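Here the complex is missing a single protein chain, while all its other protein chains stay put.
On to chain A.
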Amino acid sequence: MALWVDKYRPRELSKLDYHKDQAENLRNLCKQSDFPHLMFYGPSGAGKKTRIMCLLREMYGAGVERLRNETMNFTTPSNRKIEVMTVGSNYHLEVNPSDAGMYDRTVVIDLIKQVAQTQQIDINGQREFKVIVISEGDELTKDAQHALRRTMEKYVATCRIILSVNSTSRIIPAIRSRCLGIRVPAPSESDMAAVLQNTCKREGLVLPPELAKRVVDKSERNMRRALLMLEASKVQQYPFTAQQEIVELDWQVYLRETATQIVSEQTPAKLEKIRDRLYELLSQGVPPNLIFRGLVEQLVNNCDMSIKAKTLEFATQYEHRMQNGAKHIFHLEAFVAQFMNIYKKFLAELVMTDDF
């Protein structure tokens, strides 16, 4: 527990730094006997997972924190071996179905169902059910979600499911209606600044408020990112100064540079260079929708008002198509080419109007 993110992570509902009302509600929820399936949703780095862990501790006590890693192997019907890593205690099991990729249905059928079917051995425990935490639940394929819905109902006596998702839009309504949705909004900037200051105090460091604010800005209200950035900045330079450089994410910088290049030149040769950069981003595992988003944000910032709407329109169009396809590079490049097209036209018109 060396990273600040782990070290200073609240472990009890009462020690949460923000959304305290919600914490109170959660504690009340635990006190009641009928605990529903839950779905925590909110942006990344808002504290969903922290709240889930706190909730579990509230229910089961400190035993939940005795975690162990387990790797489970499955064989899909098509005879493919997949490995799923789980983290669990005696009372709960955490799975990340995205490990299995498109075979997550097998995970749901085999693993979750199996766990759900088994009774809790320790009767002395406070609850007679176990909890399965599915992190990144929105990565579940439709098949897996459909496989899940019956399991949720049938084994409700022995098992509760807590989903942690970024957006409910990718969860099928059937699941959504079976869960109690708990929204965990991203912390406000002042909350974040307070957390950062608090952390530094516990570390015995002095953090200038300006730097804290800048870190918060850079982190896009992502608590995890903010803490990691602060820690990285600390390694780079300490004592802190207000104007010191904050470590940024490489891929974001790279993406930004790419967008700048798109605006700077519109030739087929440039398009090819852009393609190389896009390939690079994709191969490094940056999800294509994030690339799309990063590009669009930068391009819209850098272009004239008159073509902003058009850019957005094309972006949505190509992004949608991308979801229906498999080769993301085509769609990304198509969008870039389209933007180059409208941007060039815009420039040409600009020259024309300037002449007259």
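As a convention for this text, a residue touches a chain if its C-beta (ideal position, glycine included) is under 8 Å from a C-beta of that chain, and two chains touch if they have at least 3 such contacts; residues count from 1.
We take it that contacts and distances are computed from a predicted model.
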Looking at UniProt, which of "Serine/threonine-protein phosphatase", "Large ribosomal subunit protein uL15m", "Chromosome transmission fidelity protein 18 homolog" or "Leucine carboxyl methyltransferase 1" names the chain we cannot see? "Chromosome transmission fidelity protein 18 homolog"
For the chain left out of this view, which of A:96, A:168, A:199 or A:298 touches it? A:96
By the contact criterion defined above, which parts of chain A meet the unshown chain? Give residue numbers in ascending order. 1-3, 5-7, 9, 44-45, 49-50, 53, 66-69, 71, 83, 85, 87, 96, 98-99, 135-136, 139, 222, 224-225, 228-229, 231-233, 235-236, 238, 247, 249-251, 253-254, 266, 268-269, 271-272, 275, 279-287, 290, 318, 321-322, 324-327, 329-331, 333-334, 337-338, 340-341, 344-345, 348
